[in-house]
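One structure is given below, encoded as structure tokens.
Of the protein chains in this complex, all but one are displayed in their positions.
Moving on to chain A:
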Amino acid sequence: MSIPNAIPITPELVAAHGLKPDEYQRILDLIGREPTFTELGIFSAMWNEHCSYKSSKKWLRTLPTSGPQVIQGPGENAGVVDIGDGQTVIFKMESHNHPSFIEPYQGAATGVGGILRDVFTMGARPIAAMNALRFGEPDHPKTRHLVSGVVAGVGGYGNSFGVPTVGGEVQFDERYNGNILVNAFAAGLADADKIFYSKAEGVGLPVVYLGAKTGRDGVGGATMASAEFDETIEEKRPTVQVGDPFTEKCLLEACLELMASGAVIAIQDMGAAGLTCSAVEMGAKGDLGIRLDLDKVPVREERMTAYEMMLSESQERMLMVLRPEQEEEAEAIFRKWGLDFAIVGETTDDLRFRVFHQGEEVANLPIKELGDEAPEYDRPWVEPKPAAALTDADIPQADVADALVKLLGSPNLSSRRWVWEQYDTLIQGNSLQLPGADAGVVRVEGSEKKALAFSSDVNPFYCEADPYEGGKQAVAECWRNLTASGALPLASTDNLNFGNPERPEIMGQFVFAIKGIGEACRALDFPIVSGNVSLYNETLGQGILPTPTIGGVGLIKDWSRMARVRFAAEGEEILLVGASEEWGTHLGQSAYLRELHGKKIGPAPKVDLAHERKTGDFVRKLIADGIVTASHDISDGGLAVAVAEMAIASGIGATIDQPQNASPIAAFFGEDQGRYVLTAPKGTAAKLATDGVGVQVIGVTGGTDVKLGDAKAVSVAALKSSHDGWFPAFMDGASH
């Protein structure tokens, strides 16, 4: 068979599609002829890193993805987890890093749009969103522009769509100067018997195009996301898509209405590589061929070629296989919401992906091989070198009180209120805990008591120093944040952001981070049910910090017993749980060294997973039993920052004893893992059955000052002013 080819396929054209010579040879072997230009585009879209996971697949297979609570693990649009009573939570996290650097507002907005679509494609109404954002150093000339654009874009899309943003992260470091990270998370609710999948079933059934019209925006976007940046990046702006949250909101309502009608057999959203990827996935999963007629595709630009239509990443589009007898009913629902509805093809039994345009066949490819026979690499990697241990000379001393005030007002520990007040955190009327808490908490509609907790975590500095311990720590911290709110962690999603995998040291970071993530997920019964890999996060050869973001979901059985960060009352005892007698010891890669002294040195803290689990299970039980009045995990900035945050949130002060067994700097600012600060009425700790978990009474709540040991007292108002002040001042350009 041959298809005439107007455009000659030259080695330069192949290279411009991000395909290596051996990959092109594989295409020739597979189809036995030269591909058409459109086919080359299709291969480029399916075989790029972003869609094929060719560098990461081998390692992703090692992650734990199942458990009694898991209904659907990785491989669908999002993961599905049982939350009891016939209900499920459906969630995923995904990156939109490259587009957001090129065009921050639209890049971030469409990142939010894409992840929301992944969730409602499966039949779930989105109930919560989070986003983990990482920017370059505050002084970098592009940083403020990027922060402003990304935050406005996240808000612009999510607020209009109508999902509450309940959590997230914002971090600054010079290693993101040329390559910011925008990781968007969404979760939705669906009944367990009303979940929709992408696997097509049945021959000769209509393939229906729904949603917005197709334009030229985003052509080649997935390929762009699989390449390093260089100085020509500004030229890539046309590859960024433009978001329309209004159409997405209409698409949500129309899809849920259509799903309830029983007309939908299979559904797939058009994300990366648009029509190509969605059609191939639906057919390949169902062992069916797909035939598309591009003349029927709704378009909003003239004279689009088959190549452009197949690679367009126009937003707010879906592909479905429908029951033919309900076609009319389905069309009426979409017309009501003002959306396009067009039958653009059918399922076939020949296992071919055939595309027709203006009466000509422009592609005819084996559908299974297109997805399954993508190249898979076992890229060379080297074991990361361990960071040198700290010596006493590496640790500058400082006044504990002064250090605390400065830390709270530092770029990476200051309040993110400036950011999250631009997000609608309250819509839907179910938000129980907002950003700024350990976890965002949302009430489950239709249930008196149930709530879901969400957290997103990773410490890239730990990951840079020790990818294995850093990977463990990202999982443990997410699990700990959910636990600190009183939730039982159920499952997680991973968004793995790394540099160029063709460099063995970067591949080594990836391999060891995955090893750590896998071990932690197994030890904590916290399987990965969905995720996304973003590689080639490099500009001019400088890679980002390895950043495997973990998004976690936990279940709170009775939200009236949920725990909050803020001190509940004066005169309560403050408990340090899970710590050694020194309270804190580990200063390697700590915020104290980094934010106050500019030192990114030392090893990452080690996570003892057995200790983590035992401590967390103990804390969760205390919360569920109503014994604890406030709860906070200890993370960046150590015990001092944790106590200060509890004071700031409540306006109630605290007096902490002078540590007896260690230097005050390590005790107050050390970042040892698996620790919590709790409060309870006086006398509680003495009566607790601790079962080997370390519980120490270290102080008492009350007054208007925070006093840490022998250090001078600082008013809660002064702490709050430092904490709240940095972000608005930075964005106003006043000072930083």
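As a working rule, a contact is a pair of C-beta atoms (placed from the backbone, for glycine too) under 8 Å apart; a residue touches a chain by one contact, two chains touch by 3 or more; residues count from 1.
Heads up, the rule we're going with is that contacts and distances are computed from a predicted model.
A chain of this complex does not appear here, and its UniProt-recorded name among "Phosphoribosylformylglycinamidine synthase subunit PurQ", "Penicillin-binding protein", "5-oxoprolinase subunit PxpB" or "Dihydroorotate dehydrogenase B (NAD(+)), electron transfer subunit" is "Phosphoribosylformylglycinamidine synthase subunit PurQ". Check A:I427, A:A662 or A:A718 against the missing chain and you find that the one touching it is A:I427. Note on the undisplayed chain: of the listed residues A:F172, A:F341, A:W559 or A:F668, the one touching it is A:W559. Interface note for the absent chain: among A:F135, A:F161 or A:W583, the touching residue is A:F161. Here one chain is not drawn; of A:R175, A:K249 or A:H357, the residue touching it is A:K249. Considering the complete assembly, chain A touches the hidden chain via residues 152, 155-156, 159-162, 244-247, 249-250, 253, 337-338, 420-430, 432, 443, 559-560.
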